[in-house]
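Reviewing the structure listed below.
For this view, one protein chain was removed and the others were kept in their places.
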Amino acid sequence: MINGERQTKAAIRWAMVGGGKGSQIGYIHRSAAERDRYFQLVAGAFDLDAARGRAFGVELGLDPDRCYADYKAIFAAESARPDGIRAVSIATPNNTHYEISKAALEAGIHVICEKPLTFTTAEALDLQRIAEERNLLVGVTYGYSGYQMIEEAARLVADGTLGEIRLVNLQFAHGFHNEAVEDANPAIRWRVDPKFAGPSYVLGDLATHPLYLAEVICPELKIRRLMCARQSFIASRAPLEDNAVTLMEYEGGAFGTLWTSAVNAGAMHSQKVRIVGSKASIEWWDEHPNQLSLEIQGEPPRLLDRGMGYLHPETSGDDRISGGHPEGLFEAWANLYYRFALVIEALDEGAPDRVADLRYPGIEAGIEGVRWVENCVRSADQGGVWVDYS
Amino acid sequence: MINGERQTKAAIRWAMVGGGKGSQIGYIHRSAAERDRYFQLVAGAFDLDAARGRAFGVELGLDPDRCYADYKAIFAAESARPDGIRAVSIATPNNTHYEISKAALEAGIHVICEKPLTFTTAEALDLQRIAEERNLLVGVTYGYSGYQMIEEAARLVADGTLGEIRLVNLQFAHGFHNEAVEDANPAIRWRVDPKFAGPSYVLGDLATHPLYLAEVICPELKIRRLMCARQSFIASRAPLEDNAVTLMEYEGGAFGTLWTSAVNAGAMHSQKVRIVGSKASIEWWDEHPNQLSLEIQGEPPRLLDRGMGYLHPETSGDDRISGGHPEGLFEAWANLYYRFALVIEALDEGAPDRVADLRYPGIEAGIEGVRWVENCVRSADQGGVWVDYS
Amino acid sequence: MINGERQTKAAIRWAMVGGGKGSQIGYIHRSAAERDRYFQLVAGAFDLDAARGRAFGVELGLDPDRCYADYKAIFAAESARPDGIRAVSIATPNNTHYEISKAALEAGIHVICEKPLTFTTAEALDLQRIAEERNLLVGVTYGYSGYQMIEEAARLVADGTLGEIRLVNLQFAHGFHNEAVEDANPAIRWRVDPKFAGPSYVLGDLATHPLYLAEVICPELKIRRLMCARQSFIASRAPLEDNAVTLMEYEGGAFGTLWTSAVNAGAMHSQKVRIVGSKASIEWWDEHPNQLSLEIQGEPPRLLDRGMGYLHPETSGDDRISGGHPEGLFEAWANLYYRFALVIEALDEGAPDRVADLRYPGIEAGIEGVRWVENCVRSADQGGVWVDYS
Partner (left out) sequence: MINGERQTKAAIRWAMVGGGKGSQIGYIHRSAAERDRYFQLVAGAFDLDAARGRAFGVELGLDPDRCYADYKAIFAAESARPDGIRAVSIATPNNTHYEISKAALEAGIHVICEKPLTFTTAEALDLQRIAEERNLLVGVTYGYSGYQMIEEAARLVADGTLGEIRLVNLQFAHGFHNEAVEDANPAIRWRVDPKFAGPSYVLGDLATHPLYLAEVICPELKIRRLMCARQSFIASRAPLEDNAVTLMEYEGGAFGTLWTSAVNAGAMHSQKVRIVGSKASIEWWDEHPNQLSLEIQGEPPRLLDRGMGYLHPETSGDDRISGGHPEGLFEAWANLYYRFALVIEALDEGAPDRVADLRYPGIEAGIEGVRWVENCVRSADQGGVWVDYS
């Protein structure tokens, strides 16, 4: 158990672009990054409205001089300071991810970016190229992957408990947007506007989360072809979908389904991952993330709990408190940020091998999410036909 | 609450073909039919092995003379008796349903047949024609539809609680056949042999159950087109599938998915029906059939329980005991058999209008199941393409 | 799996006293007794109102001559007939159990009686004496004990899986009588009237059920002393309680608690049994009776399901259908009636040894329930003091 005693050498000087006052996701970035002193917030360009962004930075205790009007200003000024930021987290609407990430990387700053990483695979590959040239991290905040029971799931697959993987059943299907709530709420409006959201709504916004979880749990599975049907039950959202189903054929014969929705009336998140192997299945639900169901054919189902001695030892490496006490999404995110800190430290010290085995959502995860959405949209826009994965 | 005091005029003289000793489904037919004296077992041709069938009939208390060697013998003899059977239940492997049902109808005997009703829609329509000419029932034992909470689900849809129906998510996915268990078990072997099972395994065997539940709950929905992907994870089962996913577009824009499997390792039945409307969703699970989840967007989810005063009054018409006491599958089947008895009585008295509003799985339900499997197979065999529903 | 093929030699000629039209518990007696032809209803004195009782018997298909005005008439007439009843089930209010049971036994008729068996232990012992003299059964319908998972629980305790038993936590606490519903409902009114109900309401009506389950599961445990606190939240029910808590010290150091209530607002039955041993615990809930939780310290909890191969083989002896399909309360009761039939047959054939090992609620269970209520009331009436169990 780590009990917050995990060590990096020093807190990484860090900033945010976006994630301003009232934003949905800004707080969890800050809370996770600063949780155990891995990062220290020293600068920001938090808001589209520069004045509001500055006021917010001051409220957060920042030096007003390091509260910037926009991303150009922050990267220019900070990269010129000897004590400038080493890393930035980008939590702005999707359409800006590519240009802001690119600018940060070109200023030599490590990037932690929200998903979906970019609008197109080409853009994502471009970021990868720059990051590799400069030995910089591009981390993507697939926050749920920080939960310990996802690690346990991956271990159970890796050690053969499930046998050969046959089925991957994924869903992330909430009901909060069953009506045209965007009419009254700008933070939802951009999500259903292709200009800001990109080529998809729920596929990019929600589905990429369980998709990444499946990649973490079943790293061997490669999609061969997929088909996707998407719908806009609130008609004004078209061409963006508020519900979609994707079927996936993997190399080697495994089969996957993914249901994503914002109109699953009455449901909370309903993010669920079920992996079916030839001998056993596992199932995980993000609303009760400290548990993992393990169902071995011919035996009674077991409910595994975070923090317990019967888990794989690696699963407990991130525990902050003993079993039975619920950890939540903030710990999952803090686990990610911890890994990002380790990677940044390793890269800055020219020792990338040190983190070669570390499991975290880096640029490949970001690319894969964008690519998958592209393939889904390509299929859906032809009427839901099978397309070879490319 | 009925408390078993529901009245038909007299117990209907009844027989079984199939459902012999050790068969999977024979006992529940008998237990349900005789439960409250709606039917009385007076004859049978229970087994492929005539001697074993006869011995079994005697064990059940039948007159040995009315334990027949096969279906031909029973229909010939019984239709000649003044006190001959008025109805027969057919619980034999799928390949025989058409010919035995046809023979029964031609002998003027009401038919209650297992699903899938026939191999082809043409055959099912043929049975319909004969039944209509002779004013005979063809009931199909979609047993789960007898549960009271399915009635409640239908009422909640009908009264507008859910709003407009958008999504129909169905599954029936157990794990009992995750290995080639048929090698050691003849009662499973025929299920994966096209000669006995017909054009499908799990699509016909399992999927038609939740499909019918969805028809009961959302009678207005008509499939416009569908696509189906099926797999044989146990290779020797090919061409029959042990796992399949079907996507359905309904007239009017609703969308459906159905997952069916016999290789969902570690799962029991996992028959689940979730209906998502524009305002609320309902969800039902056959392993806890006395409950129905009602999730109205913006309100906390409610768990409805059989037998309670807050349900639609019609839902309680079939209760045998007060709320809190679990009823099980036997009561669900008995509810079906009660309806079959009402229909037979009405038809025999030339008063079909009396049961015009009764909800029960008749020949249309049987046809629809066969048609749906046919469409699925047609899609799957072309590689999982969309096919217009026909 | 029995599939209803379990054999007794012949259906036992059987009657009911009480359990008339609209009664709460009459139907389940009939349904269970006749389920697989172990008993055959041939006579009855169903109702306090003789005419109504007769009409009901006729409705049930009985010979009007065998529908009697009261228990005296039925025992007199039937014991005089060569084809008279061999057994009677008594489902009348509590105050009549003793006299009716006694009359039946004295007429040489086997008795199956509702709980609580009598008002006093002395009366219960009296019935025992007569029954033993005449080699007659006195069965008591602790219906829940017929569930297969209760058998599994007993086997897990017996085989040492739990280690030494330390704690017995019992509850049966519904909320249906949170208001003075008896004012409008005579079938509830007698339950809160000492004249009809006896010295207790919920202690006798509800608590004796889980108490008997604990006896079945942990047959070695003997109560050394107990204390009971009881309340009448609806004041007009006093001196009868609508809520009570009993603490029990067992010989050898185990400790028990039992909570029973009719004012547990919003709850359905909430009959739960948790047995804690030195190594593991089991927990069972009557609203989902096909499951049993097994929690071994240091291992993930397992959820056992009826009908599965991993259970003790004896557990499956009563299965009527394969695992995953819910059985309900009617099957549990039918399992009891089956045992009663076996015992009656053995006694009548002078072969009581044949059923020496059979687990069923006989006269000892009936006595024990009455004794326990007596002790509880004795404690409660002194202000909730500890009393030595006597």
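Labels for the chains are A, B and C, by order of writing; each one numbers its residues from 1.
The definition used in the following text is that contacts are C-beta pairs under 8 Å (C-beta built on N, C-alpha and C of every residue); 3 or more make two chains touch, one makes a residue touch a chain.
Since we're looking at a predicted model, the values are computed, not measured.
J.: Out of B:R302, B:R354 or B:R378, which is the one that touches the chain we can't see?
T.: That would be B:R302, which touches the missing chain.
J.: For the chain not shown, which residue from C:F119, C:F172 or C:W259 touches it across the whole complex?
T.: C:W259
J.: I'm checking contacts with the chain that's been left out. Which of A:H174, A:R191, A:R237 or A:R339 qualifies?
T.: Residue touching the chain left out of view: A:H174.
J.: If the hidden chain were put back, which of C:E78, C:E123, C:E182 or C:E295 would touch it?
T.: Considering all chains, including the one not shown, the answer is C:E295.
J.: Please identify, in ascending order, the residues of chain B that touch the omitted chain?
T.: Spelled out for chain B, the touching residues are 294, 298-305, 308-310.
J.: At which residues does chain A meet the chain that is not included here?
T.: Chain A touches the missing chain through residues 3-5, 7, 21-22, 24, 26-28, 30-31, 35-37, 59, 61, 174, 268-269, 286-290, 305, 320-331.
J.: Tell me where the left-out chain touches chain C, residue by residue.
T.: So the residues of chain C touching the missing chain come out as 162-163, 166-167, 169, 175-176, 178-179, 227, 229, 231, 233, 243, 245, 247, 249, 253, 255, 257, 259, 261, 263-267, 276-281, 294-297, 299, 301, 383-386.
One rule holds for everything that comes next: only the chains that are shown with their structure count from here on.
J.: Nearest whole angstrom, what separates the Cα centre of chain A from the Cα centre of chain C?
T.: 56
J.: How many Å are there between the centre of chain A and the centre of chain B, using C-alpha atoms for each centre?
T.: Comparing mean C-alpha positions, chain B is 44 Å from chain A.
J.: Which integer distance in Å separates the CA centroid of chain B from that of chain C?
T.: Their C-alpha centroids are separated by 35 Å.
J.: Where in chain B do residues touch two or more other chains at once?
T.: If we look for residues of chain B contacting two or more partner chains, we find none.
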